[in-house]
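Of the protein chains in this complex, one is absent; all others appear in place.
Think of it as A and B in the order they're written, each chain with its own count starting at 1.
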Amino acid sequence: MGESSADWAGIAWTFLAEVRRRSPLVQCITNFVSMDLMANTLLAAGASPAMLHSLQELPDFTPNADALCVNVGTLTADWLPAMKLAAELAASSGRPWVLDPVAAGASGFRLNACRELVGLKPTVIRGNGSEIIALANASVGFTKGVDSSHDSKDAVEAAKSLAQASEAVVAVSGAVDIITDGKRVVGASNGVPMMQNITATGCSVTALISAFVAVDPSRAFEATASALSIFGIAGEIGMEMAKGPASLRMHLIDSLYGLEQAPVFSCVKVSSI
Amino acid sequence: MGESSADWAGIAWTFLAEVRRRSPLVQCITNFVSMDLMANTLLAAGASPAMLHSLQELPDFTPNADALCVNVGTLTADWLPAMKLAAELAASSGRPWVLDPVAAGASGFRLNACRELVGLKPTVIRGNGSEIIALANASVGFTKGVDSSHDSKDAVEAAKSLAQASEAVVAVSGAVDIITDGKRVVGASNGVPMMQNITATGCSVTALISAFVAVDPSRAFEATASALSIFGIAGEIGMEMAKGPASLRMHLIDSLYGLEQAPVFSCVKVSSI
Partner (left out) sequence: MGESSADWAGIAWTFLAEVRRRSPLVQCITNFVSMDLMANTLLAAGASPAMLHSLQELPDFTPNADALCVNVGTLTADWLPAMKLAAELAASSGRPWVLDPVAAGASGFRLNACRELVGLKPTVIRGNGSEIIALANASVGFTKGVDSSHDSKDAVEAAKSLAQASEAVVAVSGAVDIITDGKRVVGASNGVPMMQNITATGCSVTALISAFVAVDPSRAFEATASALSIFGIAGEIGMEMAKGPASLRMHLIDSLYGLEQAPVFSCVKVSSI
């Protein structure tokens, strides 16, 4: 509590440097849309992605991964058992795992799947405001209505409530990203609006959170805020060269790959709320 | 009938402006290859893509989407029931839906699947010459052989025949795109040849047609021709900066995102045939 943005800059840089140094193996069970950008985001950050989701392989593989990222984007009934088994294996092996409850409120089937996954003890949950509110409603009896404006600040209460009930760090993406462990709440305001015009940027930052948590699972709150800030800074630097969402996507990944200490220290914007 | 290219420029611009203003929710059940570019095409145009295909979710989701896009590219037996159910739900909810019969003639299984989908009353069908001819042969007894040259003009008769029998607007992509509702026939000649060296551009323009139809389902013929012309113009502008197919892909999406009224009015090439 009470860290300044300067403190956060040092924290965020340390996480990125550790990911580059240790290249954690991050297993991703994710939707078909995001696989390419997510893998490239992890590679650009220095992590080792493994897109692997078959039930038969999980017992051999998941306990040896440094972190697991589960994203329900293109969920079907046949994928859900693998998501749940992988989450259980990660938890029982003491590995951190991160949940991205994409479109949690889009159907009863999906909301129930997300609620089941929340019950399997994710280390971090990251979504947008509507997703976190829907999940808090369904999981912990939070009763504020879904705010279609997707303003992440509107979801602070839902996030705290979900964090307290699930014991996960909860992050809400928006103009200001909100990160809470149920007690502490910080806002990270890096990034540019055009990132929302690129598919899978949300999915990809969740994977980046997984890589950051992998290198220091005991500091999931700090890892989550750091990953959101670093990804946002890569977007800000990329935006200087971008002419639209497709070139921003390219420059964002290039910037993440080449990100140096000085811009991290001058750009990180994280502060208590 | 009888609109000039100037009239069509106004029509096409109005459709794009409406998509940007209303951001229609377009559900896509599509192949694995195209998901990324398709979602980014919709986002660049101002629409809201949702890649969602699980049987369990369709009853909750599809009736609330503004349009549905079904693409059979990487078809397997387990995906077909969801494609059919989604098409039925869209039709029964009064929502437009668009079919992309990728490689319709590649196998008996695929051709039969496409024929079944045509029976579920798509609003628009878009394919290349070979696909439309194969589908017309299979669906409505059209008997001209498949022309391997893929010249869309050779498919005009097949398209008219398929449109009359299916009551769908039928579009045939090629050097000149052909659009017909069975009576009217127009040609749209925007675009550049190098777009064929980028995977999923055909799939993506079908999704763009879905977004255009979503904002005015009663004018599916105009929406289809407009989407094909606008996507082609984005390719033309992108081509000015491209050094090959990968940079063209990027510049095309950037150009679609930033497309202004003046180049639309000066570039639209649509005329009666």
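Quick notes on this one:
In the analysis below, a residue touches a chain if its C-beta (ideal position, glycine included) is under 8 Å from a C-beta of that chain, and two chains touch if they have at least 3 such contacts.
Nothing here was measured: the structure is a model prediction, and the numbers come from that model.
Listed residues A:P49, A:G129 or A:G202: the one in touch with the omitted chain is A:P49.
Check A:R110, A:R249 or A:K269 against the missing chain and you find that the one touching it is A:R249. Think of the hidden chain as still there; on chain A it touches residues 32, 35-36, 39-40, 43-44, 49-57, 60-61, 78, 249-255, 257-258.
Annotation for chain B: contacts to the undisplayed chain at residues 31-33, 36-37, 73-78, 103, 106-110, 197-200, 242-247, 249-250.
Please note the rule applied: only the chains that are shown with their structure count from here on.
Note on chain A versus chain B: their Cα superposition corresponds to a rotation of 120 degrees, in steps of 5. Chain A and chain B have centres, each the mean of its CA atoms, that are 34 Å apart.
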